[in-house]
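Note that this complex is displayed minus one protein chain, with the remaining chains in position.
Labels A and B are assigned to the chains in the order they are written; within every chain, residues are numbered from 1.
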Amino acid sequence: MNIGTLLFFGLGTLVAGIALGPRLPRVWLALTIAGTLAMLGAALSMLGGGSAWEWRSGFQLGGETLHLRLDGISAIFLALVAAVGGLGAIYAREYWSDEQHPESAPRSRLWWCAIILSMGFVLLSSNGLHFLIAWELFALSSFFLITLDRSARAGRAAGWLYLAASHAGTLCLFAFFTALAARTGSWELGPMRGHADLGALFWLALAGFGVKAGLFPLHIWLPSAHANAPSHVSAMMSGVTIKMGIYGLIRFSGWLPMPDAAGWTLMGVGSVTAVLGIAFALAQNDLKRLLAYCSVENVGVMAIGIGGALLGAAHGDALWGRLLLAGALLHVWNHGLFKSLLFFSAGSVLHATGTRELSRLGGLWRSMPWTAVMFAVGAAAVCGLPPLNGFVSEWLIYLGLFDTAASRNPSAVMAMPATILLALAGALALASFLKAGAVIFLGAPRTKAAEGAHESGPLMRGSMGALASACVAIGLAPALLWPPIARAVGIWNPAWASGAPPVPLFALGMAHVLLAGLLLAGGALLWRRVHATGMRRALTWDCGYSRPTARMQYTGGSFSAIAAGWFSWILRPERLQHRPRGPFPERASWVERAPETVLERIIEPAGRVVMQLSNAARRLQRGRLQFYIVYLAGGLIALAVLALWTK
Amino acid sequence: MIAILEIVFRLALWLLVAPLLPGIINKVKAWVAGRQGPPVLQLYYDLARLWRKSVVMSTLASPGFVIGPAVAWVALVVAALLVPLGPAGGALSFKGDVLLLVYLLALARFCTSWAALETGSAFEGMGAAREVSYAVLTEAALITAILSLSVQTGSVMLSGMLSLSSGPGALLLAAGLFSVLLAENCRVPFDDPNTHLELTMIHEAMVLDHSGPLLAVVLHGAAVKLLLFAVLLSEAVLPLGRLPPLAAAGALAGSVGLVTVGVGLVESLLARFAFRRVPLLLTIAFLFCLFALVLAWIGGAR
Partner (left out) sequence: MNPTLNLLIGLAMGLNLLALGSSRLPAIIRTMAVQGVVLGLLPLVIEPAFGWVVALVAFVTVAVKGFVIPTLLRRAMRTANIEREIEPSIGFVPSLLLGALGTIAAVAVARALPLLPQDAGTLVVPGALASIFAGFVLLVGRVKAISQVCGFLILENGIYLFGMLLIRSTPLLVESGILLDLIVAVFVIGIIVDRIQRAFDSLDTRKLTALHE
């Protein structure tokens, strides 16, 4: 089918979804699924080997003709938007249903279609003005989705923080696009390598897109927004909307001439983001905050890949740059899939028990076996364990970094520390997800809420299952994904457009299939042996305590205490303890909270200083006419002096 | 056909030789202490006995308690097949297989820790917490060592990086990789394989509640991991590629034996360090590998 037809069909159905969604939930589900399928179809046919699709409108929007373009790079992101959008709609049908949330469910449906639509426009826009309009629309849709539950104070605060940070980034993007338009003479976007003076604008783009992507230290809005939003919204945000920032970075680093320091900076910022992001994740005791910080880590990994690609392009189009960009693009996909899976299972847990706190959960494998298995698959994927998809993209990035070092390129001075930091981040991720998975699903339930859990319904389980199967499939057949990724890399840098993969993805796929087969066989054989020799159940050895309780199990905070202690210089946890006193203590408590350090220790105090200065400046407002006349006269005299002086 | 026979032979070599190493270590420790000690083949007898026994599982444990050790064992055996055996290369060799090796070890660690935490006991919680935390530092040291081999030889394949080295970096790499071996295989001074007190366990905590065939699988996997690290250490440090094949095989076997005896001696002569000092030791191991990397980088660029 024609790409254009599919896209316009998708547009039509999603607009209909916006119009009809609030009142007709089943119709909305059908419309959304149809719309996202159409978008997915368009993206897949472009990925399967189409040439770039372009369309110009007859009418003008804001003084510019609407110019849409779909090429290999945008198709990758569009496919992700469509997949998560469709599966999220199915999930939300059961998770945020009208019975449980009568006033916010209609709004949820409306804004869900709106966000998919606006992200699609961002990806398709080939005109700076419309890019900004679509960007603003999608930021607003995210705000309304985060604050769906208006009664939750945490959600409202998270929404305001998100809006403020998002607009700070959009301000940089406004400056970027207007400067671009001023220097090239038109709002049209396209390859602009010829204009040498555009290089300095990259830093504006980095700031603007970096806020949206969540690079350290611009990530301050991410944890509270993703943690306090409803889970399907968190999945969309973590899985897809932060990728819009990555899309912007990849797109404009391919089109604009880059300053020399761009590659180094991006790789350095990426490595720091990766390690600090996962260190913060390790210290969290709120499941969704942990997952949000883990997204920060993965954005860092993608930034390492993009930075490496920039370095490779600058050093004679070295092939390792191609590997690094391919790894980053594949990681966009993989992270979108497994992070959405993890957020969906977090939502399932929240739906069943009513809490996100690790210290109140436990033993949920018995009541929620499907969710437990899905979470385990997602956790294994996010730690980059073979044979799942997370390993494939991290493998590509590692290989790119190793090639840089082995070829003794000067960029290796940045690539070698990046490799070590990437390894650190991977090991910390393993610790974090073991903590999360074990404390929530294993052992015994710690509170009544956890005891009363129930498995989620078919729609929620189905959407999680689809994502988990995608993770496994990509892990087992990575070579199938190479052609679209290679095409996208070739669009980014035509010198890398040749088709053969520089690494044996086919051999890796074979190894994974072999491993998966052996794992299944080994598990089955051991299971049979265990049941053949007889199995008895007994209580876990409790060290002879007379009245053990489920609260005596190892807590998440203790699990992560060793490694989190190494990062205490930046984590700065706040502790509130009431120690047990006397021979028969009755009351004792220990509360530990890991604050968002950059926000609470740097930006908020700075904000307070700004407020103090503003309060001091308020004294200028006397309220009497004479003062204002004096101010006006003073201003005019100052202007006259300035004009005479600069003559 | 020949390829299948070769893989079967390789597999047999790894699976059958691995349980010998803990036996040798215990014999060395006994000799230093002036005792007879258990026979060198003790682990074989133990594995056979455990395989016949039945399993006692905690009431809180899920099927993951059984699947975890199985997955870990398969991951370790596949990782072992990737390691080149001197002149004979690895079973499956492609660019980037070294990273598959490192992440298979991570998969094994994930599964043993998950299976340990299944019982909901605080013993395992403590042991697993320590294991995954110290793994952060050993992983950094291991990747740095691999990076230094890669920079030195210009290759990212196991068969291209190993059996080639020598030079001043080899000594530093040997020290670093030996410390990583001791840490990853829970040997003194990082962990005592004979202790069962909760304040002193790391790896032992994770096998505390396993019994019967599950314990056999876990113990055998640990032996395979020890053999894997010993072979990696020997090949990273000795230039086996320069010797004729039979001599290389002999040198590899001799070196693995030497490493095992070395582990036994270290276990007899050193005491386990307090947990708060373990990060310092692991940092020193990391620095050894880091300086090997710096030497490799400077050495080639000159």
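Here is the rule we use: a residue touches a chain if its C-beta (ideal position, glycine included) is under 8 Å from a C-beta of that chain, and two chains touch if they have at least 3 such contacts.
None of these values were measured; they are calculated from a predicted model.
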Partner chains on view for the chain not depicted: B
Selected from B:Met161, B:Val218 or B:Leu290 as touching the chain missing from the view: B:Leu290
Positions on chain B contacted by the hidden chain, ascending: 279-280, 283-284, 287, 290-291, 294, 298
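Criterion: only the chains that are shown with their structure count from here on.
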Separation of mean Cα positions, chain B and chain A [Å, integer]: 35
Residues of chain A touching chain B in the complex: 362-363, 365-366, 369, 372, 376, 380, 383-386, 391, 395, 398-399, 402-403, 405-408, 412, 416, 419-420, 423-424, 426-428, 430-431, 434, 437-438, 441-444, 503-504, 507-508, 510-511, 514-515, 518-519, 522-523, 525-527, 529-530, 533-543, 550, 552-554, 558-563, 566
Interfacial residue positions of chain B with respect to chain A in the complex: 51-60, 62-64, 66-67, 69-71, 73-75, 77-78, 92, 94-97, 99-100, 103-104, 106-107, 109-110, 113-114, 117-126, 128-130, 132-136, 139-140, 142-144, 147, 150-151, 153-156, 209, 212-214, 217, 279, 293, 297, 300-301
